[in-house]
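Note that this complex is displayed minus one protein chain, with the remaining chains in position.
Chains here go by letter, A and B, matching the order in which they are written, and residues are numbered from 1 within each.
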Amino acid sequence: MRAFILRNVLQRLLLLFVVSILAHAVIHLAPGEPNAVDPSNPRMKPEDIAKIRAAFHLDEPLYAQYVWWMRDLLSGELKSFKDSQPVLGKIWRRFLNSLPLFVCATLLVWTLAFPTGIQAAVHRGAVYDRATTLAAYALISVPGFFLSYLVILWVVNTFGVPVIGLKTFGMERAAPLFQTMDRIWHLVIPSLMSALGGMAILSRYVRSQMLEVIGQDYVRTARAKGAAEDTVIYRHALRNALLPFVTMFGFLLPGLIGGSVIFEQIFAWPGLGRLGYEAILARDFPVILTLNFMAAALTLAGTFLSDVLYAVVDPRIRTGLQGDA
Amino acid sequence: MRQPPMPRGHAGAPGARRGDDLPPPETLWRESWRLFKRDRLAVLGACVLALLLVAALSGKALTEWVVVFDPAVVRLPEKFLPPLSFSSNAAVPPHDRPFGGVYLLGTDELGRDVFARMLQGSFVSLSIGFIAVGIALALGVVLGGLSGFYGNVKLGVVTVDTLIMRFTDVMLCFPTFFLILTVVALLPPSIYNIMVVIGLTGWMGTARFVRAEFLALRKQDFVLAATAIGAPDRRVIFSHMVPNAMAPVLVSATIGVATAILTESGLSFLGFGVQPPFATWGNILADGKGFIFDAPWLFFIPGFAIVMVVLAFNLVGEGLRESLNPKLRKR
Partner (left out) sequence: MNLKRWLLLTPLLLTVVLLQSYFWVPTYETQTTGNPQRLVTYVEASSGDAEILNPILNADTASSNIVGFVFEGLLDLDENLNLRGRVATDWTISETASLLIEPSGRFPDGAEITGARVVKRVRAALMEDAGIELAANIRTMDVAPPADTTHTIPVPAEEGSAASQQREVTLTFHAPERVVFSLRRVDQDFFRHLAPIIGDRYLAHFPYERYVEFHESAGPAVKARIFAQLPERFPVAEHNPVIDFRLRRGVRFHDGHALTARDVKFTYDAIMNPKNLSPRTADFEPIKRVDVIDDYTVRVVYKRLFSPAINAWTMGILPAHLLDAGAMETEMRARGVSDAVREAFGMRDSRFNRHPVGSGRFRFVEWQSDEFIHLRRNDDYWEGPAEYREYYMRIVPDLLTQEMEFRSGAVDYYGAQPHQVVRYKNDDAYQSFSNLGFGYTYIGYNNRRPLFADPDVRRALGMALNVEDFVTYILYGEGERITGPYPPNTQWYDPAVAPLPYDPDAARALLEAGGWRRNADGWLEKDGKIFEFTLITNSGNPIRKNIMTIAQNAWSKIGVKCHTQYFEWAVFLKDFINTAEFDAVVLGWSMGIDPDLYQLWHSSQTGPRQLNFVGYRNPRADDLMVRLRREYNSDAQRTLARRLHRLIADEQPYTFLYAPLSTRVLDKKIVLVHKRGDGSESYEKIYPIPSGDITFHFHQWRKLELTPDF
């Protein structure tokens, strides 16, 4: 087991290295300069621009820029082009903002997807199943921003309450309970919106997984033994169907960064996705690169976690029988 | 763009392999079609797609070759007309009038015919989906096939399989939408860039299951037999393995087109979508959101059109998955 873990970790570190080189090359080879080197600023003279470029190491060869970036990143002194703030600090603050949204959305996805999926599997082919199938596909098919706008318009016009941002302003003197509830309310709609797609997909997945398991011999045996239908479904079938989902937890991590740009943009949520988006707009290379790097690291950590979980659950994997890494 | 990754090895999980007594291919397709027909939602989706295809092709024809609907004509006096309004003869010169004198879906902020724009957009949106998926599939099938068939060939110290699969892993490490956004934002905006970028970031899943499929097929009797009688690799691959590995590719292609259309609309929303003069449903929708109170049809028509089409693709994909899945069929 230790060898398995060690080899996995080494492999992933190597991958991470390749990813970082690739990301660095892609971003620096693309045309365009960081906005701080603003060629449209009429007051800026070529000397000033050259000075800024030198300060950002932009006039050095690509590999040197890569080394600068890595050195600064690892020493924690990497600065944003845009505002000279330490990149890691920026990312940490945004991470704290993204976290509640992410947790809330994940909770919604995982708690709601299971009952709907199981019910659909149990009543395969019935009206409920077909209705949820259609609903799930409809949710997958709606552009997220389209649905969000519809919901925002409906809520604001019908209930007349603010929904954008983290909280309502001008309430600083209100009781703490009000303020907490206000913050929760501002969390509800964005997390629901970003959960819908995942919920639909996961519930479909639960359904097919359940269907697969229900057809297995031991379920048939349990049923034949005369166990109650609920016992059969929830004790025998579900337990076994759950296994693959354990490993899915690993894949949740990267969703923290990449998945939420559009929702954070609409709901003015100052999270990681928006940090990335604003950085792209400003061509703030250190931030873009570091975010990409972290997303890759999270993905790798996620796959690692799921591999380890898989190995724990299924010992065949460890002994080299796995199809791929 | 919102699909969470499936657990690894799912598509090619050992338990999901078909049995040893595989029926001949012809029967498989025919049987699948019979099963597909039973799924009413999927059939409905297929009908929508057929309609869409007709709309896209005729849209291309009618807006560019034989200009019946001209999406570019600006008629400022007739801007913001709601759907089904008539063009007034006084305000617009005869050659600028819409076909039949009626704006089926209204006009936009420049008095352009929304119906004509949607028609034109249907072709562009579809081609983005098809070309992006085409690129992704081509890459995925080739890389996955190479890896699955020639996986054991050594290139120096590493095998082809290791090389390709590690590269797949590298690509999987990037957060897809964020990567697409970065590349599209940094590159000069062009419809081809968007197609290519969506394609280049979408092949990894295909590559993985094609590889798994190939690995499994190689152990099948009919492949072993073909190899044993000395059939050349080319023949083994193209006449025995590819047709049998096609089913999941088809499913993922269908769903891939849906995803590509959604991705394009997401990019449009963020302002990095396809640039004019190309109208796509995505950018008509993104432009329309500014007029949601003043001309709601500019927002709702493209929005619901996208939902319909993406839904149709997804339903057809699901129908295909179910009908092509031998495990579900046996019951």
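The criterion applied here is as follows: a residue touches a chain if its C-beta (ideal position, glycine included) is under 8 Å from a C-beta of that chain, and two chains touch if they have at least 3 such contacts.
Not measured: the values here are computed from a predicted model.
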item: Omitted chain's touching partners, listed by label; value: A, B
item: Option from B:Pro82, B:Gly101, B:Pro243 or B:Gly271 whose C-beta touches the chain left out; value: B:Gly271
item: Residue among A:Leu14, A:Leu99, A:Met171 or A:Ala224 that touches the chain left out of view; value: A:Met171
item: Per the touch definition above, residue among A:Leu238, A:Leu291 or A:Leu309 touching the missing chain; value: A:Leu238
item: Hidden-chain contact residue, picked from the options A:Leu29, A:Leu62 or A:Leu107; value: A:Leu107
item: Residues of subunit B (touch criterion as defined above) contacting the omitted chain; value: 72-74, 76, 79, 109-110, 185, 188-189, 271, 275-277, 287, 289-294
item: Residues belonging to subunit A that touch the chain removed from view; value: 31-33, 35, 38-46, 48, 51-52, 55, 75, 77, 79, 82-85, 90, 93-94, 97, 104, 107-108, 111-112, 114-115, 118, 149, 152-153, 156, 159-166, 168-174, 177-178, 181-182, 184-185, 187-188, 192, 230-231, 233-235, 238, 265-268, 270, 274-275, 278, 283
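Everything below uses one rule, namely that only the chains that are shown with their structure count from here on.
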item: Gap in Å, rounded to a whole number, between the CA centres of subunit B and subunit A; value: 23
item: Residue ranges of subunit A touching subunit B (in the complex, touch as defined); value: 15-16, 18-19, 22-23, 26-27, 30-32, 130, 133-134, 137-138, 140-146, 149, 153, 197-198, 201-202, 205, 211-212, 215, 244, 247-248, 251-252, 254-255, 257-259, 261-262, 265, 273, 276-277, 280-281, 283, 288, 291-292, 295-296, 299-300, 303, 306-307, 322-325
item: Subunit B to subunit A touching residues, read off their complex; value: 2-10, 12, 14, 41, 165-166, 169-170, 172-179, 181-183, 185-188, 208, 211-212, 215, 258, 262, 265-266, 269-270, 282, 285, 289, 292, 299, 303, 306-307, 310-311, 313-315, 318, 327-328, 331
